[in-house]
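Showing just some of the chains, left in place.
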Amino acid sequence: MMGNPAAGVHEKERTKPLSHVIEAQQFDRELLAKLFDVTREMENVKRGSPDAEALKGYIMATMFYEPSTRTRLSFESAMSRLGGFVLTTENAREFSSASKGETLEDTIRTVEGYSDIVVLRHFESGAAKKAASVAQIPVINAGDGPGQHPTQALLDTYTIQRELGRLDNIKVGLVGDLANGRTARSLAYMLSKFDNIKIYLVAPDVVKMGDDIKEHLTQSGVDWEESDDLQEVAAACDVVYQTRIQRERFGDRVEDYARARGRYIVNRKIMDCMKKDAVVLHPLPRLDEITVEVDSDPRAAYFRQAKNGLFIRMALLKMLLVGW
Amino acid sequence: MMGNPAAGVHEKERTKPLSHVIEAQQFDRELLAKLFDVTREMENVKRGSPDAEALKGYIMATMFYEPSTRTRLSFESAMSRLGGFVLTTENAREFSSASKGETLEDTIRTVEGYSDIVVLRHFESGAAKKAASVAQIPVINAGDGPGQHPTQALLDTYTIQRELGRLDNIKVGLVGDLANGRTARSLAYMLSKFDNIKIYLVAPDVVKMGDDIKEHLTQSGVDWEESDDLQEVAAACDVVYQTRIQRERFGDRVEDYARARGRYIVNRKIMDCMKKDAVVLHPLPRLDEITVEVDSDPRAAYFRQAKNGLFIRMALLKMLLVGW
């Protein structure tokens, strides 16, 4: 997963900087900086302005093989904010249903006749790469099973840049389910591209961060340590990135889940330890790992972070469809 | 349910006459008159005219936690007729699915980042009020379980005004399931705001109108009586408002259902008793409580009534998004 960014990505990738968005690893510092510039412009697109019609006449197809209403709405809103049309497929599994059995490649070849860009959510790791390998139009990976969810990684990184004004010289606490949570893993990977980063890993025993990411951090020169003291970490960090403990990972180990879930909670007390200009992020949805009392704190940035997802997706759609 | 209209509604309500549409009780005679003026204008919006782009660039999110294709299509058509964009969510329950468990408040805070107005259909009474209490954009209640369905009440009232030319000095027969049917209950409530109203209640024994509404009518000075003679009532009324006996209310009491369902039917014979300028309304869908032979009678106004739902919703979207 951490190998050559271009490996397996469609041939056109080499002649144009951004043909598809398949995995977070495609984005080096330079491309990230460009993306974030365009994203910032997207924040200022005014209703009724020519910018709000930048994608007029373009059609985006959202092909979701598993439901993810939040991600779908974010992409569809992004396309609409730029004046484009949307074709929605929430039950894309129908294409490959038992009685029909079409391959993903054939489906893509058909759907690309109807649209100008495809946003693909799939249950199988590698599906987006496979789709991009046959598509003659851009493909954006909106999550492929246990694989990648690059637009989430990009919006998380953008939010840190937007909130702190920098991505170098920061201390970040990753908290919660670091074993399964793909967002925390991706963020760790993205941060490894920047200078003078310190990462604290705060996870219940059963869901510790995997060795692959730890090794990558070490090789990239990132200073990291594991901790079981959220209060101490919160006091040291510029960013506390909280994540949800996912019940479905625990099967019938109900007690393990309950223990893990209650272990590290961001509440008023944790906020009181944090620096004045630090922020709390969360990929959402949240359960009770951030208490509701925190919402009104100006350092609670998670709903701003969700909104940044809109701007990142507007920027990607614009860059892929009309360039920059 | 009949208390202070403003109770529990979002704070902004007090400074602007229409911030959200949560319950029919929000609408006093003055606001109704204004709404009906705008609705009448909506009937005349011509394709290709500037009015048909009044909401260009605005985004409406329909968040349906239970299916209601008819209501959803009506709202989406209304938004399209005014040039706006639509984000559709028919499976909004996914937001709060077992494995995720997000609160409605958090969902609204996320979705309001993607849209300019939310149309919410929910299975729990009070959900719309809860949504409006956190939303920074307008929320329209498109039905919340056994609670309110204000746009239906408004379109029913508008239809009477539109068909008869008045809302004072009318005699209305409410027929069918008056115990469970929320439309008949809401219409009785709306009519209580007007002068010199007579209401006849015609319902099978098992689904009689509740005492709360009867008391409200009495307190509001509305003359009402119960009757079991549909023919007599039809002869006296300006409006016969027929409703469907809902099978699901009867569980396994199949005989009770059959008896109630066949009790009061609007057919040719009933039409022959009615006044020349009276009208038959029905919130739709209908089964056989109005026979198909009635459809061609000019006094059969129920499909015009359904179409008025479009105009009422256009008017509400316009009033909430760009004012009036």
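Chains: A and B, in written order; residue numbering restarts at 1 for each.
In the analysis below, a contact is a pair of C-beta atoms (placed from the backbone, for glycine too) under 8 Å apart; a residue touches a chain by one contact, two chains touch by 3 or more.
Predicted model, so just to flag it, every value in this text is computed and none were measured.
Shown here are 2 copies of a single protein sequence; counted across the entire complex in this file, the number of copies is 3.
Just so it is clear, only the chains that are shown with their structure count from here on.
Centre to centre, using the average C-alpha position, subunit A and subunit B are separated by 41 Å.
Of all residues in subunit A, those touching subunit B in their complex are 47-48, 52, 67, 69-70, 73-74, 76-77, 80-81, 88, 90, 246-248, 284-287, 303, 306-307, 309-310.
Partner subunit A is touched in their complex by these residues of subunit B: 56-59, 61, 85, 87-92, 94-95, 98-102, 106-107, 109-111, 113-115.
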